[in-house]
Structures are given as structure tokens and as C-alpha cells.
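The structure is given below, and queries will be raised subsequently.
Left out: one protein chain. Kept in place: all the others.
Every chain is named by a letter (A and B) in the order it is written, and numbering of its residues begins at 1.
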Amino acid sequence: MKQFVDGLVLDMLEIRRRRPLVFSMTNFVVMNETANALLAVGASPVMSDAIEEAVEMAGISSALVLNIGTLYPRSVDSMVEAGRAANRKGIPVVLDPVGAGATRLRTDSARRILSEVDVTILRANQGEAMAVAGLESRVRGVDSVDDIGEFTDIAIRIAEGIGCPVAVTGRTDVITDGSQTWLCDNGHPLLQAVTGTGCTVTALVGAFLAVNPDVTRAAAGALGLFGMCGELAAQGARGPGSFEIALRDFLWSVEEEQVRAGVKVRRP
Amino acid sequence: MKQFVDGLVLDMLEIRRRRPLVFSMTNFVVMNETANALLAVGASPVMSDAIEEAVEMAGISSALVLNIGTLYPRSVDSMVEAGRAANRKGIPVVLDPVGAGATRLRTDSARRILSEVDVTILRANQGEAMAVAGLESRVRGVDSVDDIGEFTDIAIRIAEGIGCPVAVTGRTDVITDGSQTWLCDNGHPLLQAVTGTGCTVTALVGAFLAVNPDVTRAAAGALGLFGMCGELAAQGARGPGSFEIALRDFLWSVEEEQVRAGVKVRRP
Partner (left out) sequence: MKQFVDGLVLDMLEIRRRRPLVFSMTNFVVMNETANALLAVGASPVMSDAIEEAVEMAGISSALVLNIGTLYPRSVDSMVEAGRAANRKGIPVVLDPVGAGATRLRTDSARRILSEVDVTILRANQGEAMAVAGLESRVRGVDSVDDIGEFTDIAIRIAEGIGCPVAVTGRTDVITDGSQTWLCDNGHPLLQAVTGTGCTVTALVGAFLAVNPDVTRAAAGALGLFGMCGELAAQGARGPGSFEIALRDFLWSVEEEQVRAGVKVRRP
């Protein structure tokens, strides 16, 4: 996987050099942490969900991140408006269907965005991805699909079902567009003890897509980098508080050699 | 109080084991910190204030936390809707009337929720609790009611007046349903230097009620645990920033023996 890591290092340095503007329509719980993670990797965050400026914001941005974590029916209109503007401009759109499957509003909102916007990649956990793809009734106890071979097949079916690449995070992350698939083994249990780490990695996928048009490769790089920084941060952490601070520090300070030594992305 | 602490330790371990879903309709200032505190004690937070999913969210949750810290008239409708769904389902409802007494909108909103929802417990500071109960005109300079005997009497009157148990925090916290009363001496001045610590302990009361139906005992346990973790966090803190991080770490890592040694809950 030397070629993969070479590309990831280039993306990382390119983000630090270009400082791409990542426009995030995201939830109120994680706005601050998401903006700070984008700043830490070198990107420039801008947050808004006012429909009145959605098109203009998309016009000056290099990527758009849509996250339905705290949802109002009106927000979905803004997201569709911004998504279409992003499509017209040709910049990547990442969708995080937070809580899809938990309530109809969320499942329906994610599907509406997928049907009205050309989404570049869906970043979700297993349950959310399956709910969006309408697989929830067929597979029970989705969070326990620990057989990565089995879940890779499911992820491919999801990508085919919704018509766009997916980055499904779990114990092992699966990133696939149906034909090209990557697996990522980075991560640490403390990431589950901090709110919004899923939303944060979604935003980082946006930053990576802003500098690399190879969708699954860019997304796998973002997931590998974030998970690896989580592993580094866990080493000195006394709990989720100090862990979160160290994670942000590592996103900022991580060096090429650490990436080469620590990223665990592979083919299935 | 050995029996009390035995129960508190059981609640704490039960939260870590069961990971109850605590549905929070809370304010924008503290959403992230509240979610992280819930995760730190082992609970699962979900945040929303969309009326469209209020009933469904209540349906999958084990406790509901209503917090009026940043208020829109529309939010109160959502809160009432979720509160009624929680009542139908029989899960506990905690109300934090942030800023009651400061503006009419807040006092009225808190009272409307109390009249339309069967609130399990009100968690407030002295001034807010008195404003909700309509005692503000009779007692002046409420934050200076430092005579705990006097304030215990007031808290009992508040509980009787609003018709539900109260957990009133101050130098000494008073938790009472009118007949059973607990006092808690845990806490540290640095808790006043961090925004949202009141909202956070309200959320923790929700997590404790999710595993223990003895309302005043569960609430006193949450207050004791939180205040004690504040004391531990203050020991190495250089200010409110490092204090807040350490507080979260201790909520996560605190051990049974520390709880037994540090919790100061007593009868009046």
C-alpha cells in the first residue's frame, strides 16, 4: 500500500498548502469541533445553513459537507439548494445521514438529498448506511456485522443501491464505489466516547475531496489519517476529554513519517 | 450513608452497562458538552428539537431532558410534544428552566412545560426554582440563601408548589420531593467558571433516572458524582479550560472507591 500512503501524504500536504474552503451545513452539536478539525488539518471551514446565502457560499467553496444531525425541515431545503449549486460548480458533496434509521424525518431527509443532489460520497456508520439504502429490514443487529468480508459485500450493495460511493465506518471502515474498495483498520475505542467524531471525519473527507478527485482514495485517506491520529491521541489520554484535545493536536502536528508508519488502509 | 453510596455505585455501573439513550432537547450553548458528559458516564446522547421527530425520538429513548437555555417559542411546542410522548411511554422527564426569572419568556415557558407535561424532576439553581414556583417576590437576593436549613424549607415548598420533586443546586444542593430530602455538599467553585455545568448535571440526572426509578435518590447520586468529579478535576487544573477537560476525564474514569471516598450526600 505504499502507493496509497504516498497519495495520502500528498493530499495532507496539499490541504495544508491550499487551505481549501469547506462549506459545512452541519448540526449544532458538533459545529465547533468540526470547524476546529478542519482548521487543524489546514482547511478553512465556513458554516451556515441560511438558504439565503447557500448558493453564494457554495460558489466560493471547494467542497460541501451536508450533515443532518440536528434537523429542521427547512434545513433540508437549504441543503438541497447548496447541493445543487455545488453540483453546478462541480465541487464535491459529502453527505452524513446522522441518525438515519432512528426517525423517519432523518431517513427521508437523507434520501431526499440523495435524490435531488448528485452526492459524491455518503459517509455513515453501518446502521445509517443500511437505513438509507433500505436494507434495514433485511439485516438485523447491524452494528454487529463484524465479519468484514460480509460487510464489504453489504457496503458494495449499498453503494450500488444509492448510486454513489460510500464510506461506512465501523471496527473496520469500508470505502467503496462498487468497483474499487478500500478497508481501513485505524481507529480507537475512545473515538466512540467523544460526540461528533463521525461528523468530524465526514468533514475531513470533504477537505480531502477538495484536493483529490479520486473519491474512494481521498475518503480512505481521510479515514486513515483521522483514525491514526485517534490512536496516537489515545496513548497519553486520561479519558475522552484529554483524548479529544490530543486528537486535535495530532491532526495539526502529524508528520509524514507518522502517517507512513501508522496508516492501515488495505484492499479487501 | 453507606446505603446511599452503594446505590449510587450500582447506578453508575448500570449506566455504563446499559448505555441508556438520553434524548436531550437542550440549548445551543452546551449541546456538545452535554453530549460529551453523557458519553463520559456511559450513556448515549441524542439531541434534537425538531417537532417532527420528537415523538419517535422519545419512543426509542430511556429518559428525556428538557432545557430552555436558548429558547424559541417553537421549541417549547417541541418540548411539550416530546414530554407528552415520554409520559405516555413512562420514561422520566427532567426539566432545566435555565434563566427562569430573568425574562418572562423563560418563566412562562418553564411553567407551561410543568403544566402540560408530567415532569419527573426539576433541576435548577435557587433563583430559577423560586421564579418557577412564583416565590421570587417573597424572597430577595435568592442566591444568598446560604442558610441551608432555611433553603431546605424553601425547596420543600417549591416541590409542593410545582407538584414535582426538585433538585436545587447551590453551595449545598437540596434534592427533595417534599417528604424525602437529600443534601449534597460536593462541588467546586471552578464549576461556576465553566458554562453549562448546570445543564450538564441536569443531563446526568436524566441518565441516572434512566436506570433508577427512585427519583430523589437517583438525582442526588448524579449531583454527588458530578460535584465529586469537579473536586477531583480542580486538583490539577490551571484554570477553567484544563478543569473542564479533567472533569470529563474523571466522569469517564472514576472508580467505585473514589465514589465511596468522595461523595458527600446526607440527610438534612
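Just so it is clear, a residue touches a chain if its C-beta (ideal position, glycine included) is under 8 Å from a C-beta of that chain, and two chains touch if they have at least 3 such contacts.
Keep in mind it's a predicted model, so treat the numbers as computed, not measured.
Only one of B:T103, B:S179 or B:Q235 touches the absent chain when the whole complex is considered: B:T103.
Across the interface with the omitted chain, chain A contributes residues 28, 31-32, 35-36, 39-40, 45-50, 52-53, 56-57, 60, 244-253. Interface residues of chain B facing the missing partner chain: 27-30, 32-33, 69-73, 99, 102-106, 192-196, 237-242, 244-245.
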